[in-house]
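One structure, pasted below without further comment.
For this view, one protein chain was removed and the others were kept in their places.
The chains carry the letters A and B, assigned in the order they are written, with residues numbered from 1 in each.
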Amino acid sequence: MVYIELVGMLAVLQFFFFGFLTGMARGKSGVKAPAVAGDEGFERIYRVQANTMEMLVAFLPALFIAGKHWPPIAVSILGLVYLIGRVIYWRAYIANPDKRRIGFMLSMLPTLALIIMAILGAVFVI
Amino acid sequence: MVYIELVGMLAVLQFFFFGFLTGMARGKSGVKAPAVAGDEGFERIYRVQANTMEMLVAFLPALFIAGKHWPPIAVSILGLVYLIGRVIYWRAYIANPDKRRIGFMLSMLPTLALIIMAILGAVFVI
Partner (left out) sequence: MVYIELVGMLAVLQFFFFGFLTGMARGKSGVKAPAVAGDEGFERIYRVQANTMEMLVAFLPALFIAGKHWPPIAVSILGLVYLIGRVIYWRAYIANPDKRRIGFMLSMLPTLALIIMAILGAVFVI
């Protein structure tokens, strides 16, 4: 279970890192709180953070519940794909939002796999 | 506990489904990333997804902690009311945002009940 905890916490740390970048971009862009729009560079990293949060809210519970029912190594590998997918998503989105699809898929598909594994794991126990 | 896991994962899957609809609406509406405004249809489903995330962040931990202290059947039924409430919220919001109140209440109130049950459960053990 500790490998799964580690992957989960790295995903949280990665999300915090995107939040840090968003804060830096706010300072640099001059977009003053409470506004969250008005500068393309700020909006891009803000959307990376927001999209990562949308993923994380699904990824973390699916990771931990799948980890209770399936081999930790398989679950951890899917988690690593998610982490790499988010890095690719971030770099692509900053360069050109139209290129974000591959990184998105590389984090969305392992999350969807974990959700299905978690559901199957719970149902088979029932 | 597995019924509770199942309800929790169905809530995550439902949230992913709203995310999928938001992605579809983005393509159809022509609202280009990183923008998240400019088309009423896109904004409606985007707000359904965003509001569901706000609920989910509270619902999931409350569901699992309440499930440790209270009969799983009672906790699971509250979870099912939440799931149905979100479907009603979604359909109503898309049709007319002013009609979203009933669906909102049907997912907010069971979540609030689970939070209170989780707090009482923890306090009584103390």
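Just so we're on the same page, contacts are C-beta pairs under 8 Å (C-beta built on N, C-alpha and C of every residue); 3 or more make two chains touch, one makes a residue touch a chain.
Owing to the predicted nature of the structure, the values given are computational and were not obtained by experimental measurement.
Panel shows subunit A; residues 2-3, 5-6, 8-10, 12-13, 15-16, 19, 32-37, 49, 53, 56-57, 60 of it touch the chain omitted from the view.
Although one chain is not shown, part of subunit B still touches it, namely residues 37, 40, 43-44, 46-47, 53-54, 57-58, 61-62, 65, 68, 93, 97-98, 100, 111-112, 115, 118-119, 121-123, 125-126.
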